[in-house]
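All protein chains but one are shown at their positions in the complex.
Just so it is clear, A, B and C label the chains in written order, and each chain counts residues from 1 on its own.
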Amino acid sequence: MTTRIGFIGLGAMGLPMASNLQRKGFAVTAYDIDPAKVAAVAALGATTAADVAQAARGQDIVITVLPATQHVESVVLGPDGVLAHIDPQAVLVDLSTIDAKGTDRVAALCAERGIAFADAPIGRLALHAERGESLFMVGADDATFARIEPALKAMGTDIFRCGAPGMGSRMKLINNFMLLSTAQIVAESLALGTKLGLDVQIMHDVTGATTARNGQFHVLMVNKALKGDTSPGFTIDLAFKDLTLAMNAAAEQRVGLPMGAAAHAVFGGARAGDYASKDYSALLDLACERAGIPTPRMEG
Amino acid sequence: MTTRIGFIGLGAMGLPMASNLQRKGFAVTAYDIDPAKVAAVAALGATTAADVAQAARGQDIVITVLPATQHVESVVLGPDGVLAHIDPQAVLVDLSTIDAKGTDRVAALCAERGIAFADAPIGRLALHAERGESLFMVGADDATFARIEPALKAMGTDIFRCGAPGMGSRMKLINNFMLLSTAQIVAESLALGTKLGLDVQIMHDVTGATTARNGQFHVLMVNKALKGDTSPGFTIDLAFKDLTLAMNAAAEQRVGLPMGAAAHAVFGGARAGDYASKDYSALLDLACERAGIPTPRMEG
Amino acid sequence: MTTRIGFIGLGAMGLPMASNLQRKGFAVTAYDIDPAKVAAVAALGATTAADVAQAARGQDIVITVLPATQHVESVVLGPDGVLAHIDPQAVLVDLSTIDAKGTDRVAALCAERGIAFADAPIGRLALHAERGESLFMVGADDATFARIEPALKAMGTDIFRCGAPGMGSRMKLINNFMLLSTAQIVAESLALGTKLGLDVQIMHDVTGATTARNGQFHVLMVNKALKGDTSPGFTIDLAFKDLTLAMNAAAEQRVGLPMGAAAHAVFGGARAGDYASKDYSALLDLACERAGIPTPRMEG
Partner (left out) sequence: MTTRIGFIGLGAMGLPMASNLQRKGFAVTAYDIDPAKVAAVAALGATTAADVAQAARGQDIVITVLPATQHVESVVLGPDGVLAHIDPQAVLVDLSTIDAKGTDRVAALCAERGIAFADAPIGRLALHAERGESLFMVGADDATFARIEPALKAMGTDIFRCGAPGMGSRMKLINNFMLLSTAQIVAESLALGTKLGLDVQIMHDVTGATTARNGQFHVLMVNKALKGDTSPGFTIDLAFKDLTLAMNAAAEQRVGLPMGAAAHAVFGGARAGDYASKDYSALLDLACERAGIPTPRMEG
């Protein structure tokens, strides 16, 4: 029997994911505030929903992919939101990257009403979503996971179980804290190295062959700022939001983060001007600008 | 004709390297202040030198592998040092990790006397040196490089040309700045993630599949602190020395390093107590200690 | 005619302030969740209120002194709170230190209902409140200020007008950001100086005679940690809350705070253990502990 999926949120991530589900044999009912996005999925055979309620009702699984905590709270928990309309035997899966405490609130309200819930934030980019190669960090119990696994596999290649509901959001927080802080180290290293007269290709090759190797230099930067491309991607504003989630979690957990604090200050300062809306790989441009040198470039 | 190599400094790195050279057909004359080390290479057929002068004289190549700038300056530049005895047509190759300005002084004095010089700091560990799998970051002109390449290939698998003499030391500085700073980010991430209830194996697997992936977590930590092994390796004291080289270079180049400064402060603080002589992966122990939790462990 | 004052919140600050108002001729109606505190003011002739509503009704001025944003929101804005009962011609004065956006919400709701409002956070300690020597940072329009000035003067000696409603809270945020960050600089300086062999009395006297002079060393530390007294005062937990307000404001304003971030990380780390509930001057103990030395002491 075909699995029915209500899909809410057709942004840069949601649209290709909903499309992949429909293409791979799921019966998708799609909703977004932008009707053009809904039409794009409908063109693949999906059902059109006029509002959240219609997308939530009568589904086996309801998936939400929304920009931030407040959107999840209003779309899911609001008076005419998902929880008000979802079938009691359905599963709610939130793929949004939000505050772990926001996830906990959704999870608690689902538990109260006996609705199965999983958080499964996404660990890769829109281009991976298009190829069906997303990575998911899943917080779910075994039974719930078994019910959503086929849908996740239709959208992604790497499905990681991180623990109970809420642990997906926590894993995402740690993942992004680690990678965003590392990006700034790469920016400082390349600015200093360039000033010392080192060629960026050599820095790339040498660090790529030692334990200095990291995805921010060897995957992100080479494809973005080092090519002169700082179109987002993942903006400094959004990256700052994620670092702030980490700082808040650290505050709550009573953990000091000396490097995290320094990174937070750099991202925070970068937001004062034009950098706010650039890809966060533009930290390299900022570091070079402050060092008084042009950003080094690597040929593709 | 067999290439004659004077090899000075038979420590953790120098001993296996000199041994590999001798085994692979070079005629090594070995010297170290510790006669037991010299005897070990002699047992493989190498010639024994009684002092620096004897090791330096009558060679095609003289190789030095010494702990710090002051040792290079005294062994190479001192009154009875390498430069006082080396043949005018020989090449001097310094594999030590030292201050780039120290390298520049050696290079300048070699240039003055018409002696070919290369700096080629080592980018991997003693275990790689034993297997002949070292990585070298070479600062040398083309003619000099051609003359030393066979010897480097007898000791290592990855030979990177970084520019003129002095650029090897600069590349090493950037490489270590990047990896040491990243180690502390990993420590903070794992301490926070553990307090949030995440399993370290899951953090490992997820970040390993995103651009958070880095050699400090996925190569260093899993083999050291996460196994409960913080025997050096590379001590926090030595790591701090390397970070200080980066801070000094940044000062000279008028580059601010916000993350580097934070890392320098953490390593600096770690040196107050027992951590000084531990492997720098013990930063994870320190972060967990300060967070009030036991260090997480991964099974091999 | 005697000015009638409803006074809500009789903690370390509120109790001596309400007492001073009653002693100096104001007709105080006092309320606190702790009846013993209410009784203490009643003993001076004040009227006892059984709840917030009773304290708010029929007054010329209603003063609130509460621990944090959420208390102000519930006591003032809650269904049976101050705004539900205050006379339309009365003034509401909030002396609490809270999030400036919390103050803005209260101010906006007062404006909607035509109730005059002032925020006037307190800039000194409980001991000053007892002596009637408090400092107030007032956000209020001219007319409102004129009506509350006599009451403020009965409680304090230094009344600063900082601008429109909300600017008192913003001034408090900056004041505490500056002093708390400075405290950590003093801690680092004294730890390093002590390790260098300098006597703390000499450090005190010399810096006191240069532009290094500051209230954290020359007023706070000499009266607290340098005397071995780290009983709160102002706990590290509360200080961290204030630094977090500054970090959040900086995030919103798109300002990077490199020193603020470092301070936030230190206070944050200090909260992991016993330091959380100590006076923030205990940062000196923490810095010395980490430096491996005993905290220096000065004789009173």
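Rule of thumb we're sticking to: a contact is a pair of C-beta atoms (placed from the backbone, for glycine too) under 8 Å apart; a residue touches a chain by one contact, two chains touch by 3 or more.
Every value quoted in this text rests on a predicted model; they were computed, and no experiment measured them.
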| item | value |
| --- | --- |
| Residue touching the undisplayed chain, where the options are C:T97, C:S181 or C:T295 | C:S181 |
| Candidates C:A55, C:V75 or C:A100 - the one touching the absent chain | C:A100 |
| Omitted-chain contact residue, chosen from B:L83, B:A270 or B:C288 | B:A270 |
| Option touching the unshown chain, where C:C162, C:A225 or C:L284 are the choices | C:C162 |
| Footprint left on chain B by the chain that the document does not show | 240, 244, 247, 250-251, 254-258, 260-262, 264-272, 276 |
| Touch list for chain C against the chain that is not drawn | 100, 123-124, 135, 137, 158, 160-163, 167, 170-171, 173-179, 181-182, 184-186, 188-189, 191-193, 195-199, 202-203, 205-207, 209-217, 219-220, 246, 249-250, 253-263, 265-266, 290-292 |
| Residues belonging to chain A that touch the chain removed from view | 258, 262, 265, 269, 272-273, 290-292 |
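Assume only the chains that are shown with their structure count from here on.
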| item | value |
| --- | --- |
| Interface composition of copies chain B and chain C: same or different, split at half | same |
| Most centrally placed chain, judged by C-alpha centres | A |
| Inter-chain centre distance, chain A versus chain C - centres from mean C-alpha coordinates, in Å | 39 |
| Computed distance of Cα centres, chain B from chain A, in Å | 38 |
| For chain A, residues contacting two or more additional chains | 250, 254-258, 260-262, 265-266 |
